[in-house]
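Okay, structure first, notes after.
Every protein chain of the complex appears in place save one, which is left out.
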Amino acid sequence: MIFALDIVILIFLIVAALIALNVKDLLSASMIFGIYGFLICLLWAEMGAVDVAFTEAAVGAGISAVLFIATVYNTRRRSSD
Amino acid sequence: MDSETFFIGVGLAILFLMVPAIWRMTVGPTALDRIVAVNVVGTKTAVLLVVIGQIFGQVGMFVDFALAYALLNFTGSLAAARYLHKTKAGGGHVINFEESGSENK
Amino acid sequence: MENSVTSFLPVLACLASLLAVPLILIFRKEPFLREASTFLAGFAKFGFVLAMLPVILSGKVIEYTFVEGIAGISVPIKFRVDGLGMTFALVASSLWIVTSLYAIGYMRGLKEHSQTRFFSFFALSLSATLGVAFSGNLLTLYLFYELLSLSTWPLVTHHQDKEARGGGRTYLSHLLGTSVAFGIPAIIYTYVKSGGDLSFAGDAMLAGSDMSYLQGVVLLLAFAFGFSKAGLMPFHSWLPGAMVAPTPVSALLHAVAVVKVGVFCVIRVITGVFGTGLLEKLGANLVLCWIAAFTVVTSSLIAMSQDNLKRRLAFSTIGQLSYIVLGVALLAPYAVQGSMMHIAMHAFGKITLFFCAGAIFVATGKKYISQLDGLGKVMPWTMGAFAIGALSVTGLPPTGGLLSKIYMIRGAADAQQFALLAVYLVSSVLNGVYFFPIIYRAFFKSQPTGELSVGVKEAPFACVLPLTLTAIGSVLLFFFPGLLFDLTSLMLPGK
Amino acid sequence: MITKVLATLAVVITGAILLYGTADFPAFGDPNSPASAGVEGGAPSISQYYITKSYDDTKVPNLVTSVLADYRGYDTMFETVVVFAAGMAIFAILRVFREDDDGVPNATHSNGNSFTDGDHSRIIVGTTVRIVVPVIQLFSLYVVAHGHHSPGGGFQGGVILGASFIILALATDLETALSRFSEKSYFALAAIGILIYAGFGVLCQVLGSDFLDYGVLQKIFLTDGPEMARSHSMLGVEVGVAFTVTGIMFAIYANLSSRGTLKSGL
Amino acid sequence: MGDQLPAIIVLAPMFGAMFVGLFGNRDHRVCFPIVFASLLISLCASIAAAQQVFTSGEVIDYFMAGWEEPIGIGIHLRIDSLNALILVLISVVVVLVSFFSIRRAGDQHTEKTPQFYILYLLLCVGLLGISITGDAFNLFVLVEVSSLTSYGLVAMGSSRRGTHAALNYLLMGTVGASFYLLGVGYLYLKTGTLNMQDIHAILQANGEIAESNAVSIAFLLILVGIWIKMAFFPLHGWLPNAYSYCPSTSACLLAPLMTKVSVYVMVRVMIGVFGVEWVFVNLGWSHLVVWLAVIAILAGSMLALAQREIKKMLCYLIVAEVGYMVGGAWLSDPDHWGLTGSLYHILADAMMTLCLFLAAGVFAKRLGAIEIKDLEGLFKKMPLTSVAFVIAALGMIGVPPTAGFYSKFYLIRGAIEGGHWEYVAALLISSLVNAVLFFRIFEIAFFGNKPAEGHGHDDHHEEETPNLEAPWSALFPLLASAAIIILLGLFNGPIVDLLRESLEHLPSIVTTQAD
Partner (left out) sequence: MIVTVISVILILAGLIFFLGAAVGVIRFPDFYTRMHAAGKGDTLSSLLVLLGFAVYQLRDFESFSESWLILLVILKLIAISAFILITSPTSTHALMDAGWEDKVKPEIAKDRSNHLGEDCPKRK
């Protein structure tokens, strides 16, 4: 585990998570979720778990962002809470 | 300084260069600015993966992975573009929740 | 273990009426065949009970196990017929024949609705009664006790009108409520305390266990109030409530079957669960005596104030039941035997009274005592039987009630409980006080002229015959108590 | 407002409990922690066993794939079943059958090359996608096949294959994607995937050993020892997983983006 | 073939699901035969396995993929006396409900019948897998399978409330599953293995691991996770809406099984993984949990009293029954009668809930009766269904011949020996409330069809009301489950004897409060 990178990525992760929760516009929320997925994949890669990172990359980058956007497309864009 | 610390340095540099993207993500007035941040982070991650591979010494393993990343990275922005294209300035395809509810009763 | 004979007879006796239910359902279109099948079942049941009599009289016990129990884990479901069980079974099955005859007359007379349902549940409740009589352990007793309360609920609420709904609600809430709230913990506590033995065979379950006075009293009261069919004071109000039912139901069930089951269970608890020895050592029985005494006195006082004939009889039943509970709680051998005999005596007496009340209602539609002036001349048979029944219940010479009362009084004297002896005497007087005005009013008062006297005649034959039979029965019990005496004495030495 | 406060409170308490629990965790990755070195009370440490013996048990250099597909193959089968169940559940919830809809989406629009027609803005994206998607699909097959040596395997390959169809749907529209990969085919593919996986298991049972015990398949693969048979059957199992995941990923996208009508989607 | 039983039990429904996936879409009529065949196979297999366990007395161990030497590397299925009966119970309930589902295929959502049956079979796979597995992580995977399929089954209905309820169910279920996963993760970090037997051995062998905080927090996490899955009182929010607004076939499938299997998992984790004396003596939470169970029982019963809809009422009764089982398991009485009572209650309550929900489903379908007051004249209109309904209701009240009485018998016995008098009081109060609940319904059902004027009117033979009796496909499971309730009651001796085989060798807990 590369300690230096780890700290920075963790900070970015927390920031991304908090922002994703607080942002009102759901499209940006799903985009921030995409960033969150990228950072998680980086975190696992630098912790040495390559297989898991690969899955997270494929699912996070490939599909979950798209599915979120498809859901926002079919429902409202402004989050209610 | 030997190659390992150099690459950690490169990694850290790339990460610090991500800070503006994260800042753009937090501040970004419109959704589109946040999509810019996604793009920036996306491409940088591919490079970072190769850097991490180099730090660990087996670039061969991480290269597959980075290639997959490079290929899938643009789906996010493609989907966002498609969404914005379809909903044209918020008018176009706005589904109000009640009407759609009745249709599949 | 005294010698026990395993035979299928008790099961046959218990199931005889149960088998009648499908017959009744099949013949629901032809009333005659339906009534015939009820009769058939009645005779069959009485026949099976009689067949068991010689074996029991010779001192042996009949046992039959439905479901094996595993030691320490589960309790078997088992029949065990002994003297007490036999007396109660004899009383119940014989009176059922008479009551079904009476019910046919009553139902035909008043053209009641949904009679098939009535007769099938009637037969069902009888088999539950016999189940309680023959049960070999506390669990089987509880099982049939619950089945009885459930199968009598449709009978009580037969008229399906507003009062029936209210009556049914009080009926069930009391019986089911107390049996669940007090019955289940009491049984399980006994199971835990006696180390897994709930059967009535051999010496009492808790005989060996070390019980403090407080535990003893609490458990005894839990059982007494758990089996609230015995009508002890705080939980007695279901009995007047159940008077809403048609008369044959209140006759057989609320004079003989249901209430006697309650008392039967209390006797089983005192003799089988605690054992007279342990109770004497603890002195826990005095609490129960005083509760029973209190019930006797107050119910007799309330009975005096009741104008509705059936409600008066109901409160008198509550009083009589507490006689039996008081007798057993005295623990003296004579008192216990007297109370067992009183089950039979009171049954015959009280059923006659209920039959007369029903007959009067069928013939004249009158329910209230104030309307009974001069009825004796018009309905001589009914009122004559009523007089005999009243004598038997108050315990005067020509009828059997006297014998059991004497035994109970003698028992009270043996146990040096002179205060309770006084209660016996006073309550006998009170019985007289609330019965004789009715007889006086019927025979010595002249009939009021005007609307009432025209067209009034004796009740239909199907009603009059049963009540005369039971009246004769209670007189016979006075002259030939031998059978009853032997059966109840069987129970004494062992305890 | 009160629910927000309560919610944060609950989250904070749970977080505190979890952190309190981590107080006496072994350090990250230290060699003699219970996970890697085992504890004297129980059986010998499983991590040591995997590290030392997994290659000569299954002839698969990638240790993760060997644990995933062989030692704990039963778990992975049920993971695939979870994915399959997710697809079925989404179909059950979202799929809507209009009265007039004949169920089979017919590609009604013009027969021109669907990549570039429509308004001209699709040209650039269309051409890029036409170049990239085949490469992605080829690459995903490589990932599935290469699970033994480099990181990857059935699940990742399947996801990438599914993603390629989604990119196709994004670039053009849902109809063309569905015309290439219709509803009937992606559900059949998903079911076949799990049947392959479970089929391998039952095959082992038929040949006399336990469920999913690939060693006994040497009679079929005619390999000299059970190890190579294990390696081949793991590849087969990975292919099964890839089928299911591809089918279900595209099923979820198709149903989700078109609100179950499989007509006009994102 | 005999030693392959554990695998067959779990895999028969899975293959059924896949074949339905392949062939079902073409022609819906082919679905039910496949479903029924696969469930029948798994039923026979589980009966055979149970029979084998009880005759030979030893445990069936099945090592998946043949990995046996060091215990932890492969996945290890176990059938011992604890879960043999649970397996049989699940397959019996599942076969009965499959009969009930024939009618369902006829009406709404006919296009989705294959998908319904696939979710149905995969739920069976999940439940059977949960009760058979001996590996902690595999348990999580199977919890995932069963929860996902149950979310699908709940959300299938067309009513908007159903989908909303499914969303709540999904959110709480996922939280529960992740708590369980966190707990297993903590355990793995402290013990280094995932196999239940192995963890148990490790915790027994070295005390300082057992004493450590991480292990007790792991137990807390696993417990809370399972309590959410089980709808234990404070965490029961999802159950009433989920089971009352979903299609009645799913309700009949989920209500009897999901919560009961979670109770079994809790008992398995307490006995098999952490060990009885660790849980009761070392942790000492038993008083707290019994008090929680008492609250659950009382709250469940009171809320059930307040409901007007039948299914909602039954759901709150489930919450109360879960309170019984959790309270029973945690009584920590000297020779484990509480545990026996709660295990037996799993069997009894599953059958009673099945019978009640089948009846509620039939009432909703035939009479359109959602509220209690719509059940007017039930006894006359649907005599056979109401017989089954009455038997199940008596079971809930605790009338002797039914299994409900005997489970209360063992639970109260355990409570008395364990000195938990508040638990006895709670049980009795809840039985009384059940009595009021069900007799309120009987009153409406019995009185409804006769005008309430005085007695003695003229017609004396019953007029014929239209017989709305349920179709045989609903009647058979109803009457079968009612019969099983009584049989379970009558033969509780042998059943409890079997259940106690695995509890016998547990060390008896001599705790302070045993009087």
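Some notes on this structure:
Going in written order, the chains are labelled A, B, C, D and E, and every chain counts its residues from 1.
Just so it is clear, a contact is a pair of C-beta atoms (placed from the backbone, for glycine too) under 8 Å apart; a residue touches a chain by one contact, two chains touch by 3 or more.
Computed from a prediction, not measured in an experiment: that's the story for all the values here.
One chain is missing from the display, and on subunit D it is touched by residues 121, 124-125, 128, 131-132, 135. Across the interface with the omitted chain, subunit B contributes residues 3, 6, 10, 13-14, 17, 19-21, 23-24, 30, 32-33, 35-37, 39-40, 43-44, 46-47, 50-51, 54, 59-60, 63-64, 66-67, 70-71, 73-74, 77-78, 80-85, 88-89.
Just so it is clear, only the chains that are shown with their structure count from here on.
Looking at contact counts per chain pair, the maximum sits at D-E. Ranked by distance of CA centroids from subunit A, the top chain is C.
Taking the mean of each chain's C-alpha atoms as its centre, the chain lying closest to the overall protein C-alpha centroid is E. Centres computed as Cα averages put subunit A at a distance of 9 Å from subunit B. Chain geometry summary: the mean Cα position of subunit B and that of subunit E are 46 Å apart. Residues of subunit B in contact with at least two other chains: 61, 64-65, 68, 72, 75, 79, 82-83, 86, 100, 104. Multi-chain contact residues of subunit C, defined as those touching 2 or more other chains: none present. Only residues 8, 11-12, 15-16, 18, 22, 25-26, 28, 31, 34-35, 37-38, 41-42, 45, 48-49, 52, 55-56, 61-62, 64-65, 68-69, 72-73, 75-76, 79-80, 82-83, 86-87, 90, 93, 95, 97, 100 of subunit B touch subunit A when the two sit together in their complex.
Note for the complex: subunit D touches subunit B at residues 96, 121, 125, 132, 135-136, 139, 142-143, 146, 150-152, 156, 160, 163, 166-167, 170-171, 259-260, 266.
For subunit D in complex with subunit E, the touching residues are 17-18, 20-26, 33-47, 49-50, 70-75, 78-79, 81-82, 84-86, 88-93, 95, 97, 103, 184, 187-188, 190-192, 194-195, 198, 201-202, 205, 209-216.
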